[in-house]
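Excluded from the complex is one protein chain; the other protein chains are retained at their positions.
Letters A, B and C mark the chains in the order given here, with residues in each chain numbered from 1 onward.
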């Protein structure tokens, strides 16, 4: 996935609809959490097991919600000059420090 | 950004910590919306104008929250066999159909 | 619970801290969803069964998050002149229409 290219397309898309005045980071963050909750809605009444065995129609729907959240994330990053790839790499390092791996089974700690 | 590679790293990360039993799509969706709200929290008391002029420390914090949401999205997609890149392309087509571009200024509609 | 009384106390609380300029309905809605997600966080890695058997410390924590969401809801209603009690009664009627009760077992439909 080419993030810079996607961000450029999203900027052009917004410009062609004269949406720029609405696309403040504050508003984009609100739109993003609304889409995040629509993704949650797919799973709200499912058991954990059912959530692991979605039918095809639900997987298509899920893909749409994943895309919606992702596209808003990329727009927030674009408008706030956050480099998504570096942010992800930095976060993976932080997560690894915060949660050290467990010793393998049979290994002493 | 190489999505398949990131998803493989996240799977290995979870396995090394024996987190697999917790990582149902239902639980990952809950964790994702929690991170989405942490991103919203950055902007909650800011004016739209302030949200467009973040200081460096806030931009670093924002990058962490963007990464958190994104990493959960990728894990949800991985566990549910959703192809993120195709889902994004399909969604962009849907959005273009739903919201036709406005005529350019000076052009007749 | 006396809603009007609580709303008056919350208004006075905000005034004594000069928070009024921040308390637009838009901002209060953002703060509300942030607290809603903190409530979700309590349950994110629990099984449905575990969520039904919280220990005392978690119940106290849950009470704090419930109160946080509720207090923001009451402030949004107050600032937007929404009568909470009427809104709740109206919603209960709407829900009953939308979801008719099932026939009792042994009864013909």
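In this section, contacts are C-beta pairs under 8 Å (C-beta built on N, C-alpha and C of every residue); 3 or more make two chains touch, one makes a residue touch a chain.
Given the structure is predicted, the values throughout are model-derived calculations rather than measurements.
Trainee: Which shown chains does the hidden chain touch?
Mentor: A, B, C
Trainee: Touching the hidden chain in the full complex, which residues of chain A are there? Just list them.
Mentor: Given the touch definition above, chain A has residues 22, 27, 30-31, 33-34, 36-38, 40-41, 43-45 touching the missing chain.
Trainee: When the complex is taken as a whole, what residues of chain B touch the one chain not shown?
Mentor: 29-30, 33, 47-48
Trainee: In terms of residues, what is the contact footprint of the unshown chain on chain C?
Mentor: Interface with the chain not displayed, on the chain C side: 1, 3, 6, 9, 13, 16-18, 24-27, 29-30, 32-33, 36-37, 39-40, 42-43, 46-49, 51-52, 54, 59, 62-64, 66-71, 73, 76-77, 79-88, 90-92, 94-96, 99, 101-102.
Definition applied: only the chains that are shown with their structure count from here on.
Trainee: Provide the C-alpha centroid distance between chain A and chain C, rounded to the nearest whole angstrom.
Mentor: 26
Trainee: Residue numbers in chain B touching 2 or more other chains?
Mentor: Residues 27, 30, 33, 36-37, 40, 43 of chain B each touch two or more of the other chains.
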